[in-house]
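With one protein chain held back, the other chains of the complex are shown just where they sit.
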Amino acid sequence: MDAIPFDTRATGIRERVALQGFMHLVGAQIDELAPGSATISVTRRDNLLQQHGLFHGGVTAFLIDNGTTIAAATVLKPGQGVLTAEYKLNLFSPADGDRLICRSQVVKPGSRMIIVAADVFTEKDGREKQTAVALATIAVLDQASMPPLRQAGQVANGR
Amino acid sequence: MDAIPFDTRATGIRERVALQGFMHLVGAQIDELAPGSATISVTRRDNLLQQHGLFHGGVTAFLIDNGTTIAAATVLKPGQGVLTAEYKLNLFSPADGDRLICRSQVVKPGSRMIIVAADVFTEKDGREKQTAVALATIAVLDQASMPPLRQAGQVANGR
Amino acid sequence: MDAIPFDTRATGIRERVALQGFMHLVGAQIDELAPGSATISVTRRDNLLQQHGLFHGGVTAFLIDNGTTIAAATVLKPGQGVLTAEYKLNLFSPADGDRLICRSQVVKPGSRMIIVAADVFTEKDGREKQTAVALATIAVLDQASMPPLRQAGQVANGR
Partner (left out) sequence: MDAIPFDTRATGIRERVALQGFMHLVGAQIDELAPGSATISVTRRDNLLQQHGLFHGGVTAFLIDNGTTIAAATVLKPGQGVLTAEYKLNLFSPADGDRLICRSQVVKPGSRMIIVAADVFTEKDGREKQTAVALATIAVLDQASMPPLRQAGQVANGR
(Lines give C-alpha, C1' and ligand atoms only; values in the text may rest on other atoms or scores of the structure.)
Protein backbone atom coordinates (compact mmCIF):
# COMPACT_ATOMS: atom_id res chain seq x y z
CA MET A 1 0.00 0.00 0.00
CA ASP A 2 2.90 2.37 0.64
CA ALA A 3 6.62 2.44 1.16
CA ILE A 4 6.41 2.77 4.96
CA PRO A 5 6.95 -0.67 6.58
CA PHE A 6 3.95 -1.97 8.53
CA ASP A 7 5.92 -2.10 11.79
CA THR A 8 6.55 1.62 11.59
CA ARG A 9 2.90 2.31 10.92
CA ALA A 10 1.86 -0.03 13.74
CA THR A 11 4.10 1.90 16.12
CA GLY A 12 2.39 5.13 15.05
CA ILE A 13 -1.02 3.62 15.71
CA ARG A 14 0.03 2.40 19.16
CA GLU A 15 1.39 5.84 20.01
CA ARG A 16 -1.85 7.57 19.04
CA VAL A 17 -3.96 5.07 20.97
CA ALA A 18 -1.72 5.58 24.00
CA LEU A 19 -2.86 9.23 23.96
CA GLN A 20 -6.47 8.16 24.62
CA GLY A 21 -7.27 8.80 28.25
CA PHE A 22 -10.33 6.55 28.02
CA MET A 23 -8.25 3.61 26.78
CA HIS A 24 -6.22 3.88 29.99
CA LEU A 25 -9.30 4.33 32.19
CA VAL A 26 -10.91 1.18 30.77
CA GLY A 27 -7.56 -0.59 30.91
CA ALA A 28 -7.74 -2.01 27.40
CA GLN A 29 -4.71 -3.13 25.45
CA ILE A 30 -3.82 -3.73 21.82
CA ASP A 31 -3.02 -7.43 21.48
CA GLU A 32 -2.37 -7.63 17.77
CA LEU A 33 -2.11 -5.40 14.72
CA ALA A 34 -1.83 -6.62 11.16
CA PRO A 35 -2.66 -5.01 7.81
CA GLY A 36 -6.47 -4.98 7.85
CA SER A 37 -7.05 -6.30 11.35
CA ALA A 38 -6.70 -5.49 15.03
CA THR A 39 -7.36 -7.29 18.31
CA ILE A 40 -7.90 -5.36 21.52
CA SER A 41 -9.00 -6.69 24.89
CA VAL A 42 -9.65 -5.93 28.50
CA THR A 43 -9.38 -8.06 31.63
CA ARG A 44 -12.32 -8.37 34.03
CA ARG A 45 -12.35 -5.83 36.84
CA ASP A 46 -15.24 -4.96 39.06
CA ASN A 47 -15.59 -1.47 37.66
CA LEU A 48 -16.11 -2.75 34.12
CA LEU A 49 -19.27 -4.64 35.08
CA GLN A 50 -23.00 -3.98 35.13
CA GLN A 51 -25.53 -4.83 37.83
CA HIS A 52 -25.53 -8.58 37.19
CA GLY A 53 -21.77 -8.93 37.34
CA LEU A 54 -21.31 -9.18 33.55
CA PHE A 55 -19.07 -6.94 31.44
CA HIS A 56 -21.08 -3.76 30.81
CA GLY A 57 -22.41 -3.36 27.25
CA GLY A 58 -20.62 -0.02 27.21
CA VAL A 59 -17.29 -1.83 27.55
CA THR A 60 -18.15 -4.00 24.55
CA ALA A 61 -19.18 -0.88 22.64
CA PHE A 62 -15.91 0.87 23.53
CA LEU A 63 -13.86 -2.12 22.31
CA ILE A 64 -15.83 -2.11 19.05
CA ASP A 65 -15.56 1.66 18.64
CA ASN A 66 -11.82 1.64 19.16
CA GLY A 67 -11.01 -1.75 17.63
CA THR A 68 -12.75 -1.09 14.32
CA THR A 69 -11.12 2.33 14.02
CA ILE A 70 -7.70 0.88 14.80
CA ALA A 71 -8.21 -1.85 12.18
CA ALA A 72 -9.13 0.84 9.65
CA ALA A 73 -5.97 2.76 10.56
CA THR A 74 -3.87 -0.23 9.54
CA VAL A 75 -4.86 0.22 5.88
CA LEU A 76 -4.41 4.00 5.58
CA LYS A 77 -2.11 5.68 3.13
CA PRO A 78 0.42 8.30 4.29
CA GLY A 79 -1.25 11.56 5.29
CA GLN A 80 -4.63 9.97 5.97
CA GLY A 81 -6.40 9.83 9.31
CA VAL A 82 -9.49 8.00 10.56
CA LEU A 83 -12.64 9.06 12.36
CA THR A 84 -15.40 6.69 13.53
CA ALA A 85 -18.51 7.58 11.51
CA GLU A 86 -21.02 5.00 12.72
CA TYR A 87 -21.46 1.45 13.88
CA LYS A 88 -24.06 -1.10 14.87
CA LEU A 89 -23.60 -3.85 17.38
CA ASN A 90 -25.61 -6.85 18.53
CA LEU A 91 -25.07 -8.09 22.07
CA PHE A 92 -26.31 -11.68 22.11
CA SER A 93 -24.70 -13.65 24.93
CA PRO A 94 -23.90 -12.80 28.55
CA ALA A 95 -20.37 -11.35 28.74
CA ASP A 96 -19.50 -13.34 31.84
CA GLY A 97 -15.85 -14.25 31.26
CA ASP A 98 -12.49 -13.17 32.63
CA ARG A 99 -11.48 -11.27 29.52
CA LEU A 100 -13.34 -9.47 26.74
CA ILE A 101 -11.66 -9.63 23.33
CA CYS A 102 -12.62 -7.67 20.22
CA ARG A 103 -11.31 -8.83 16.84
CA SER A 104 -11.83 -6.38 13.99
CA GLN A 105 -11.32 -7.03 10.31
CA VAL A 106 -11.52 -4.61 7.37
CA VAL A 107 -14.29 -5.75 5.02
CA LYS A 108 -13.75 -3.07 2.41
CA PRO A 109 -11.03 -0.43 2.34
CA GLY A 110 -11.79 2.81 0.52
CA SER A 111 -10.41 6.27 -0.05
CA ARG A 112 -13.35 7.91 1.76
CA MET A 113 -14.81 5.19 3.97
CA ILE A 114 -13.52 1.91 5.34
CA ILE A 115 -16.03 -0.79 6.33
CA VAL A 116 -14.95 -2.93 9.28
CA ALA A 117 -16.57 -5.96 10.93
CA ALA A 118 -15.92 -6.94 14.54
CA ASP A 119 -16.54 -10.01 16.68
CA VAL A 120 -16.39 -9.86 20.46
CA PHE A 121 -15.62 -12.88 22.62
CA THR A 122 -15.42 -13.59 26.33
CA GLU A 123 -12.76 -15.92 27.57
CA LYS A 124 -13.67 -18.11 30.51
CA ASP A 125 -11.56 -20.96 31.81
CA GLY A 126 -9.47 -20.76 28.66
CA ARG A 127 -12.44 -21.15 26.31
CA GLU A 128 -13.84 -18.42 24.09
CA LYS A 129 -17.52 -17.68 23.50
CA GLN A 130 -18.76 -15.01 21.09
CA THR A 131 -20.93 -12.39 22.80
CA ALA A 132 -21.30 -9.62 20.23
CA VAL A 133 -20.94 -8.78 16.55
CA ALA A 134 -20.62 -5.37 14.90
CA LEU A 135 -20.36 -3.53 11.61
CA ALA A 136 -18.68 -0.12 11.41
CA THR A 137 -18.07 2.68 8.93
CA ILE A 138 -14.83 4.57 9.48
CA ALA A 139 -14.34 7.88 7.67
CA VAL A 140 -10.99 8.54 6.01
CA LEU A 141 -9.79 12.12 6.41
CA ASP A 142 -6.83 14.21 5.41
CA GLN A 143 -4.71 14.17 8.57
CA ALA A 144 -3.97 17.85 8.09
CA SER A 145 -7.67 18.63 8.54
CA MET A 146 -7.88 16.88 11.92
CA PRO A 147 -7.38 18.55 15.32
CA PRO A 148 -3.83 18.36 16.73
CA LEU A 149 -2.85 15.38 18.86
CA ARG A 150 -2.62 15.75 22.62
CA GLN A 151 0.80 15.63 24.23
CA ALA A 152 1.81 12.43 25.98
CA GLY A 153 2.37 14.42 29.21
CA GLN A 154 -1.21 15.66 29.23
CA VAL A 155 -2.55 12.14 29.15
CA ALA A 156 -0.26 10.88 31.88
CA ASN A 157 -1.23 13.80 34.12
CA GLY A 158 -4.85 13.39 33.34
CA ARG A 159 -5.36 9.96 34.82
CA MET B 1 -49.26 1.17 33.04
CA ASP B 2 -49.35 -0.37 36.50
CA ALA B 3 -50.32 0.41 40.04
CA ILE B 4 -46.75 1.11 41.20
CA PRO B 5 -46.16 4.90 41.22
CA PHE B 6 -43.48 6.10 38.79
CA ASP B 7 -41.36 7.53 41.62
CA THR B 8 -41.07 4.10 43.20
CA ARG B 9 -40.11 2.55 39.88
CA ALA B 10 -37.60 5.34 39.21
CA THR B 11 -35.98 4.64 42.57
CA GLY B 12 -35.65 0.97 41.59
CA ILE B 13 -34.00 1.93 38.31
CA ARG B 14 -31.55 4.26 40.07
CA GLU B 15 -30.66 1.52 42.55
CA ARG B 16 -29.93 -1.00 39.81
CA VAL B 17 -27.85 1.49 37.83
CA ALA B 18 -25.92 2.29 41.01
CA LEU B 19 -24.80 -1.36 40.99
CA GLN B 20 -22.99 -0.86 37.68
CA GLY B 21 -19.28 -0.59 38.35
CA PHE B 22 -18.71 0.88 34.87
CA MET B 23 -21.21 3.69 35.49
CA HIS B 24 -19.06 4.73 38.47
CA LEU B 25 -15.80 4.33 36.56
CA VAL B 26 -17.02 6.59 33.74
CA GLY B 27 -18.56 8.93 36.32
CA ALA B 28 -21.91 9.23 34.57
CA GLN B 29 -25.08 10.33 36.33
CA ILE B 30 -28.80 10.03 35.75
CA ASP B 31 -30.14 13.58 35.31
CA GLU B 32 -33.76 12.82 34.60
CA LEU B 33 -36.17 9.90 34.44
CA ALA B 34 -39.72 10.10 33.16
CA PRO B 35 -42.10 7.48 31.74
CA GLY B 36 -40.56 6.75 28.33
CA SER B 37 -37.44 8.87 28.63
CA ALA B 38 -34.11 9.21 30.39
CA THR B 39 -31.26 11.71 30.39
CA ILE B 40 -27.80 10.69 31.52
CA SER B 41 -24.59 12.69 31.27
CA VAL B 42 -20.93 12.88 32.11
CA THR B 43 -18.62 15.82 32.79
CA ARG B 44 -15.36 16.23 30.87
CA ARG B 45 -12.34 14.64 32.48
CA ASP B 46 -9.04 13.90 30.88
CA ASN B 47 -9.50 10.13 31.09
CA LEU B 48 -12.73 10.24 29.07
CA LEU B 49 -10.97 11.69 26.02
CA GLN B 50 -9.33 10.37 22.88
CA GLN B 51 -6.07 11.46 21.28
CA HIS B 52 -7.37 14.79 19.96
CA GLY B 53 -8.79 15.88 23.31
CA LEU B 54 -12.41 15.14 22.39
CA PHE B 55 -14.77 12.85 24.34
CA HIS B 56 -13.94 9.30 23.22
CA GLY B 57 -16.52 7.68 20.95
CA GLY B 58 -16.64 4.86 23.49
CA VAL B 59 -18.00 7.29 26.09
CA THR B 60 -20.76 8.33 23.70
CA ALA B 61 -21.48 4.64 23.02
CA PHE B 62 -21.63 3.88 26.75
CA LEU B 63 -24.11 6.73 27.35
CA ILE B 64 -26.26 5.42 24.49
CA ASP B 65 -26.02 1.81 25.67
CA ASN B 66 -27.03 2.70 29.19
CA GLY B 67 -29.36 5.61 28.45
CA THR B 68 -31.54 3.73 25.97
CA THR B 69 -31.79 0.73 28.29
CA ILE B 70 -32.71 2.96 31.23
CA ALA B 71 -35.37 4.70 29.11
CA ALA B 72 -36.78 1.28 28.20
CA ALA B 73 -36.84 0.33 31.89
CA THR B 74 -39.17 3.26 32.59
CA VAL B 75 -41.98 1.61 30.60
CA LEU B 76 -41.69 -1.93 31.97
CA LYS B 77 -44.49 -3.78 33.71
CA PRO B 78 -43.95 -5.43 37.11
CA GLY B 79 -41.77 -8.53 36.85
CA GLN B 80 -40.13 -7.48 33.60
CA GLY B 81 -36.47 -6.76 33.10
CA VAL B 82 -34.46 -5.26 30.21
CA LEU B 83 -31.40 -6.34 28.30
CA THR B 84 -29.72 -4.33 25.53
CA ALA B 85 -30.12 -6.34 22.31
CA GLU B 86 -28.54 -4.04 19.72
CA TYR B 87 -28.01 -0.45 18.71
CA LYS B 88 -26.58 1.71 15.97
CA LEU B 89 -25.04 5.11 16.44
CA ASN B 90 -23.78 7.86 14.17
CA LEU B 91 -21.04 10.14 15.49
CA PHE B 92 -21.20 13.28 13.35
CA SER B 93 -19.68 16.23 15.19
CA PRO B 94 -16.57 16.63 17.37
CA ALA B 95 -17.52 15.99 21.01
CA ASP B 96 -15.46 18.91 22.25
CA GLY B 97 -17.58 20.30 25.09
CA ASP B 98 -17.47 20.29 28.88
CA ARG B 99 -20.30 17.85 29.28
CA LEU B 100 -21.73 15.00 27.21
CA ILE B 101 -25.49 14.51 27.53
CA CYS B 102 -27.55 11.59 26.19
CA ARG B 103 -31.31 12.00 25.92
CA SER B 104 -33.21 8.76 25.18
CA GLN B 105 -36.84 8.45 24.23
CA VAL B 106 -38.93 5.30 23.74
CA VAL B 107 -40.17 5.18 20.15
CA LYS B 108 -42.23 2.02 20.52
CA PRO B 109 -42.86 0.04 23.69
CA GLY B 110 -43.57 -3.67 23.33
CA SER B 111 -43.97 -6.82 25.35
CA ARG B 112 -40.88 -8.40 23.77
CA MET B 113 -38.83 -5.50 22.43
CA ILE B 114 -38.73 -1.79 23.12
CA ILE B 115 -37.37 0.55 20.44
CA VAL B 116 -35.55 3.61 21.77
CA ALA B 117 -34.01 6.62 20.01
CA ALA B 118 -31.19 8.67 21.54
CA ASP B 119 -29.62 12.04 20.81
CA VAL B 120 -26.25 13.00 22.26
CA PHE B 121 -25.18 16.60 22.81
CA THR B 122 -22.07 18.36 24.01
CA GLU B 123 -22.45 21.40 26.15
CA LYS B 124 -19.87 24.12 25.69
CA ASP B 125 -20.06 27.59 27.21
CA GLY B 126 -23.68 26.89 28.11
CA ARG B 127 -24.70 26.02 24.55
CA GLU B 128 -25.62 22.58 23.32
CA LYS B 129 -24.57 21.01 20.04
CA GLN B 130 -25.73 17.59 18.86
CA THR B 131 -22.85 15.18 18.24
CA ALA B 132 -24.49 11.78 17.82
CA VAL B 133 -27.77 10.02 17.16
CA ALA B 134 -28.73 6.40 17.86
CA LEU B 135 -31.43 3.80 17.53
CA ALA B 136 -31.62 0.85 19.94
CA THR B 137 -33.56 -2.37 20.45
CA ILE B 138 -33.98 -3.37 24.08
CA ALA B 139 -35.18 -6.91 24.85
CA VAL B 140 -37.85 -7.34 27.50
CA LEU B 141 -37.30 -10.37 29.72
CA ASP B 142 -38.95 -12.05 32.65
CA GLN B 143 -36.96 -10.70 35.59
CA ALA B 144 -36.99 -14.17 37.14
CA SER B 145 -34.97 -15.48 34.19
CA MET B 146 -32.18 -12.92 34.64
CA PRO B 147 -29.00 -13.44 36.70
CA PRO B 148 -29.18 -12.17 40.30
CA LEU B 149 -28.22 -8.58 41.04
CA ARG B 150 -24.87 -7.82 42.59
CA GLN B 151 -24.79 -6.59 46.17
CA ALA B 152 -24.20 -2.90 46.76
CA GLY B 153 -21.15 -3.76 48.88
CA GLN B 154 -19.48 -5.61 46.01
CA VAL B 155 -19.71 -2.55 43.81
CA ALA B 156 -18.42 -0.16 46.43
CA ASN B 157 -15.44 -2.45 47.10
CA GLY B 158 -14.81 -2.94 43.46
CA ARG B 159 -13.92 0.62 42.58
CA MET C 1 -27.72 27.39 0.62
CA ASP C 2 -27.16 28.44 -2.96
CA ALA C 3 -28.51 30.73 -5.64
CA ILE C 4 -30.55 28.04 -7.39
CA PRO C 5 -34.18 28.25 -6.22
CA PHE C 6 -35.42 25.18 -4.35
CA ASP C 7 -38.15 24.54 -6.92
CA THR C 8 -35.54 24.17 -9.67
CA ARG C 9 -33.54 21.78 -7.51
CA ALA C 10 -36.66 19.81 -6.60
CA THR C 11 -37.43 19.40 -10.31
CA GLY C 12 -33.93 18.01 -10.85
CA ILE C 13 -34.40 15.52 -8.01
CA ARG C 14 -37.76 14.39 -9.41
CA GLU C 15 -36.21 13.92 -12.86
CA ARG C 16 -33.38 11.75 -11.52
CA VAL C 17 -35.76 9.64 -9.42
CA ALA C 18 -37.96 9.18 -12.50
CA LEU C 19 -34.95 7.44 -14.12
CA GLN C 20 -35.07 4.69 -11.47
CA GLY C 21 -36.65 1.62 -12.98
CA PHE C 22 -37.19 0.13 -9.51
CA MET C 23 -39.17 3.19 -8.37
CA HIS C 24 -41.58 2.52 -11.24
CA LEU C 25 -41.71 -1.23 -10.57
CA VAL C 26 -42.62 -0.67 -6.91
CA GLY C 27 -44.97 2.11 -7.95
CA ALA C 28 -43.76 4.61 -5.35
CA GLN C 29 -44.25 8.35 -5.66
CA ILE C 30 -42.68 11.48 -4.24
CA ASP C 31 -45.36 13.25 -2.20
CA GLU C 32 -43.38 16.12 -0.84
CA LEU C 33 -39.95 17.70 -1.11
CA ALA C 34 -38.69 20.50 1.10
CA PRO C 35 -35.18 21.64 2.05
CA GLY C 36 -34.05 18.87 4.40
CA SER C 37 -37.02 16.55 4.06
CA ALA C 38 -38.85 14.22 1.71
CA THR C 39 -41.99 12.11 1.82
CA ILE C 40 -42.44 9.16 -0.50
CA SER C 41 -45.18 6.54 -0.44
CA VAL C 42 -46.70 3.53 -2.11
CA THR C 43 -50.27 2.27 -2.30
CA ARG C 44 -51.13 -1.30 -1.33
CA ARG C 45 -51.05 -3.81 -4.17
CA ASP C 46 -50.93 -7.54 -3.92
CA ASN C 47 -47.44 -7.78 -5.33
CA LEU C 48 -45.99 -5.55 -2.60
CA LEU C 49 -47.01 -7.95 0.16
CA GLN C 50 -45.45 -10.84 2.06
CA GLN C 51 -46.99 -14.18 2.98
CA HIS C 52 -49.28 -12.81 5.69
CA GLY C 53 -50.74 -10.09 3.48
CA LEU C 54 -48.71 -7.26 5.04
CA PHE C 55 -46.45 -4.87 3.13
CA HIS C 56 -43.16 -6.74 2.62
CA GLY C 57 -40.27 -5.53 4.77
CA GLY C 58 -38.36 -5.06 1.52
CA VAL C 59 -40.86 -2.40 0.45
CA THR C 60 -40.29 -0.54 3.71
CA ALA C 61 -36.54 -0.87 3.19
CA PHE C 62 -36.83 0.47 -0.37
CA LEU C 63 -38.82 3.50 0.80
CA ILE C 64 -36.19 4.18 3.47
CA ASP C 65 -33.30 3.67 1.04
CA ASN C 66 -34.75 6.03 -1.49
CA GLY C 67 -36.48 8.47 0.84
CA THR C 68 -33.42 9.18 2.98
CA THR C 69 -31.24 9.66 -0.10
CA ILE C 70 -33.80 12.00 -1.67
CA ALA C 71 -33.99 14.02 1.58
CA ALA C 72 -30.20 14.29 1.54
CA ALA C 73 -30.31 15.47 -2.08
CA THR C 74 -32.46 18.44 -1.02
CA VAL C 75 -29.56 19.96 0.93
CA LEU C 76 -26.78 19.48 -1.63
CA LYS C 77 -24.71 22.30 -3.09
CA PRO C 78 -24.31 22.70 -6.86
CA GLY C 79 -22.09 20.01 -8.36
CA GLN C 80 -22.66 17.55 -5.50
CA GLY C 81 -24.31 14.15 -5.80
CA VAL C 82 -25.48 11.59 -3.23
CA LEU C 83 -24.91 7.90 -2.74
CA THR C 84 -26.51 5.77 0.00
CA ALA C 85 -23.68 4.59 2.25
CA GLU C 86 -25.56 2.67 4.95
CA TYR C 87 -28.71 2.53 7.01
CA LYS C 88 -30.38 0.67 9.83
CA LEU C 89 -34.07 0.12 10.20
CA ASN C 90 -36.35 -1.30 12.88
CA LEU C 91 -39.62 -2.88 11.77
CA PHE C 92 -41.86 -2.87 14.84
CA SER C 93 -45.53 -3.02 13.84
CA PRO C 94 -47.42 -4.97 11.20
CA ALA C 95 -47.54 -2.92 7.98
CA ASP C 96 -51.18 -3.77 7.35
CA GLY C 97 -52.57 -0.55 5.90
CA ASP C 98 -53.63 0.70 2.48
CA ARG C 99 -50.62 2.94 2.03
CA LEU C 100 -47.04 2.93 3.26
CA ILE C 101 -45.52 6.37 3.81
CA CYS C 102 -41.87 7.19 4.53
CA ARG C 103 -41.00 10.60 5.95
CA SER C 104 -37.29 11.42 5.96
CA GLN C 105 -35.62 14.34 7.68
CA VAL C 106 -31.98 15.45 7.54
CA VAL C 107 -30.50 15.25 11.06
CA LYS C 108 -27.09 16.64 10.14
CA PRO C 109 -25.97 17.94 6.77
CA GLY C 110 -22.27 17.74 5.98
CA SER C 111 -19.83 18.19 3.14
CA ARG C 112 -18.90 14.51 3.13
CA MET C 113 -21.81 12.74 4.82
CA ILE C 114 -25.41 13.63 5.50
CA ILE C 115 -27.22 11.89 8.38
CA VAL C 116 -30.94 11.32 7.77
CA ALA C 117 -33.67 9.87 10.01
CA ALA C 118 -36.82 8.27 8.63
CA ASP C 119 -40.18 7.24 10.05
CA VAL C 120 -42.47 4.88 8.18
CA PHE C 121 -46.23 4.83 8.69
CA THR C 122 -49.12 2.77 7.38
CA GLU C 123 -52.38 4.48 6.69
CA LYS C 124 -55.53 2.50 7.37
CA ASP C 125 -59.03 3.92 7.30
CA GLY C 126 -57.53 7.40 7.25
CA ARG C 127 -55.44 6.87 10.39
CA GLU C 128 -51.67 6.59 10.50
CA LYS C 129 -49.68 4.13 12.57
CA GLN C 130 -45.87 4.09 12.71
CA THR C 131 -44.40 0.76 11.62
CA ALA C 132 -40.70 1.43 11.22
CA VAL C 133 -37.89 3.83 12.07
CA ALA C 134 -34.51 4.24 10.42
CA LEU C 135 -31.20 6.07 10.52
CA ALA C 136 -29.12 6.52 7.36
CA THR C 137 -25.74 7.83 6.28
CA ILE C 138 -25.68 9.32 2.79
CA ALA C 139 -22.31 9.99 1.16
CA VAL C 140 -21.80 13.31 -0.64
CA LEU C 141 -19.83 12.99 -3.85
CA ASP C 142 -18.57 15.23 -6.62
CA GLN C 143 -21.23 14.75 -9.31
CA ALA C 144 -18.50 14.62 -11.95
CA SER C 145 -17.11 11.46 -10.34
CA MET C 146 -20.41 9.59 -10.58
CA PRO C 147 -21.49 7.31 -13.46
CA PRO C 148 -23.58 9.00 -16.20
CA LEU C 149 -27.36 9.12 -15.83
CA ARG C 150 -29.52 6.77 -17.86
CA GLN C 151 -31.64 8.22 -20.65
CA ALA C 152 -35.36 8.65 -20.00
CA GLY C 153 -36.09 6.44 -23.03
CA GLN C 154 -34.13 3.53 -21.59
CA VAL C 155 -36.23 3.54 -18.45
CA ALA C 156 -39.55 3.76 -20.25
CA ASN C 157 -38.58 0.88 -22.51
CA GLY C 158 -37.29 -1.14 -19.64
CA ARG C 159 -40.56 -1.61 -17.83
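To keep things simple, chains are lettered A, B and C as they appear, and every chain counts its residues starting from 1.
Simple rule for what comes next: a residue touches a chain if its C-beta (ideal position, glycine included) is under 8 Å from a C-beta of that chain, and two chains touch if they have at least 3 such contacts.
Predicted model only: the values in this text are computed from it and were never measured.
Colleague: Could you tell me which shown chains are touched by the chain that is not displayed?
Modeller: Checking the complete complex, the chain left out touches A, B, C.
Colleague: Tell me which of A:R16, A:R44 or A:K88 is the one touching the absent chain.
Modeller: Counting the whole complex, the residue in contact with the absent chain is A:K88.
Colleague: By the contact definition given up top, give the residues of subunit B that touch the hidden chain.
Modeller: 85-86, 88, 112-113, 137, 139
Colleague: Touching residues of subunit C against the unshown chain: what are they?
Modeller: Touching the missing chain: residues 16-17, 19-26, 45-54, 56-59, 61-66, 69, 83-92, 94, 146-150, 154-155, 157-159.
Colleague: At which residues does subunit A meet the chain that is not included here?
Modeller: 88, 90, 92-93, 107-108, 110, 113, 115, 117, 130, 133-135, 137
In the analysis below, only the chains that are shown with their structure count from here on.
Colleague: Between subunit B and subunit C, what's the gap in Å when you average each chain's C-alpha atoms?
Modeller: Each chain's C-alpha centroid was found; their separation is 32 Å.
Colleague: Subunit C: which residues touch two or more other chains?
Modeller: 88, 113, 137
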